[in-house]
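Questions regarding the structure given below will be posed in turn.
Partial view: only certain chains, each at its native spot in the assembly.
Order of writing sets the labels: A and B. Residues in every chain begin at 1.
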Amino acid sequence: MAVRAAVAGASGYAGGEVLRLLLAHPEVEIGALTGNSNAGQQLGALQPHLLPLAGRVLQETTPEVLAGHDVVFLALPHGQSAAVAEQLGPDVLVVDMGADFRLKDAADWEKFYGSAHAGTWPYGLPELPGARAALEGAKRIAVPGCYPTAATLALFPAYAAGIAEAEAVIVAASGTSGAGKAPKAHLLGSEVMGSMTPYGVGGGHRHTPEMIQNFSGVAGERITVSFTPTLAPMPRGILATCSAKARAGVTAESVRAAYQKAYADEPFVHLLPEGQWPATASVYGSNAVQVQVAYDETAGRIIAISAIDNLTKGTAGGAVQSMNIALGLDETTGLSTIGVAP
Amino acid sequence: MAVRAAVAGASGYAGGEVLRLLLAHPEVEIGALTGNSNAGQQLGALQPHLLPLAGRVLQETTPEVLAGHDVVFLALPHGQSAAVAEQLGPDVLVVDMGADFRLKDAADWEKFYGSAHAGTWPYGLPELPGARAALEGAKRIAVPGCYPTAATLALFPAYAAGIAEAEAVIVAASGTSGAGKAPKAHLLGSEVMGSMTPYGVGGGHRHTPEMIQNFSGVAGERITVSFTPTLAPMPRGILATCSAKARAGVTAESVRAAYQKAYADEPFVHLLPEGQWPATASVYGSNAVQVQVAYDETAGRIIAISAIDNLTKGTAGGAVQSMNIALGLDETTGLSTIGVAP
């Protein structure tokens, strides 16, 4: 008895990635595919890597088209998810890969997204303390942002263990697919190849309040976050270099112990052996997360670094992982920890 | 009752890729992993993308270590396969990803490889006419070279249909993984990023006689091949741009018909719709082949272009596909036609 899944926004990068993963999911049958501006086109022309779906035709995103599915994945522009979810009814599992239901603080939402706050849904980062319980049986899931996924998995164990002060500095490099498929001059291959450049500097990136929310929730106090995203010349991957001032008494051993405890039983997060560092190539196309941590005694800071694939664990893989939990399937069903490298 | 497989040469790119595929193969259990210069090291340090095998330790390549397996994949330097195969006995399926048993012509072998000819094994390109029959039940398989795989699948249908003259011009661009993992200055990232450069120009590349052998076998006459390989700034993928003078009477329709006939039932080769062209990104990490063909009436040439992943269909995927046939499994078992893109 297969789970029937629809994807709204199937022509973009998030939509394409969730389809790539669902094609390998043994319990899922792919139903309707929608994409407003591309409705009527064959998927083979838009997502030529998804060979088994090449002949499928995109439809309009309407309640009728999305009806009759067990799960609907939303890969829509900000602000559209609430209306679509309402039309689908309370019994359909709606997995929102957009931002609409991530932030608890209405003021933060309004400040960073400029529209009315829609509320919050269970947060699809199962590794975060308490998250799995909220996802079990859920009918609505808010998939985290790609940067918050990488940064949270790098640094929350330090807050969970109480070894870090209430301020974090995060510098993350992302592949260009994080910026989407809409053509813009600064995202042209000619511009991005051979170049590193920051953006949203100084606290302006929308993922900042989401990181603050995650760290603060774990720490039980307000954590200050300085977040700088940078665009790297690669299609996929996020490398998040995170640090926080160590509390008094912290040692290299206590830092490592905190991370070993946090990730002892996590199927997708791999705390690397000492001396080995995360590389985005190692998790290319996989749902795995590589994490490493060090204690810089001279600077007095804990340095935690993670590598994820922004489209897989950072978006569509996290979505499928959370769907598995919500549906009562094994959390790892259809998801791989094997990267495509070199 | 799983098939137990060993990999000799597990620390290189071909060895790593066959392991990546075997990890997803439902009928295979991974046995011994060997790698002489890296014996004693953990695979996690050498192939960090193969997370489920991170704790496995490489052994020496000896008959004792390789004994007790149903299949042994060889990813060894040229000239070593014959001795290893002999020691394994006639009942073990030996799949050689090296060149030792590809060429029928001893003189060609000696000219291009500079050592004594070892003979030929069934040729692991199932799409080539007659190849599947030779692979069924085989205990020895010679996996084709990566360039011959791409070029043969692009152009053999023209020879099979008798629409091309006996000369081919092939220019292929390969990702750098085709040059292997041994560190050389001209393969450094600093050298290859942002650069295209040819090598082995003028007929000197070792894959040239293999292409001639494939085309001539299909055509029933000696085909002349001018082959120029180029190194492209990407880790994986081959784009083979092939052309041959069209015979008299050829039309765009007869060209397309020849290709539709050749690939109507092939599970891995996808003849693209007219107007769409192969891209190596679309087959990244997959065993799929994208093929397109055009007839340039003004120049009087048939232009056939293919895109493969050099490590997957071009090496390890072709090896697994042929293993499936030899073992009587469904040819597509454990292999994907879904690329990792963007």
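Keep in mind that, in the parts below, a contact is a pair of C-beta atoms (placed from the backbone, for glycine too) under 8 Å apart; a residue touches a chain by one contact, two chains touch by 3 or more.
Because the structure is predicted, anything quoted here is derived from the model rather than measured.
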item: Per this structure file, total copies of the shared sequence (2 shown); value: 4
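Please note the rule applied: only the chains that are shown with their structure count from here on.
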item: Whole-Å separation of chain centres (CA-atom averages), chain A against chain B; value: 35
item: Partner chain A, residues of chain B touching it in the complex; value: 13, 16, 20, 23-24, 44-45, 47-52, 54, 177, 181, 193-194, 235-236, 270, 272-273, 276, 279, 281-286, 288, 290, 336-342
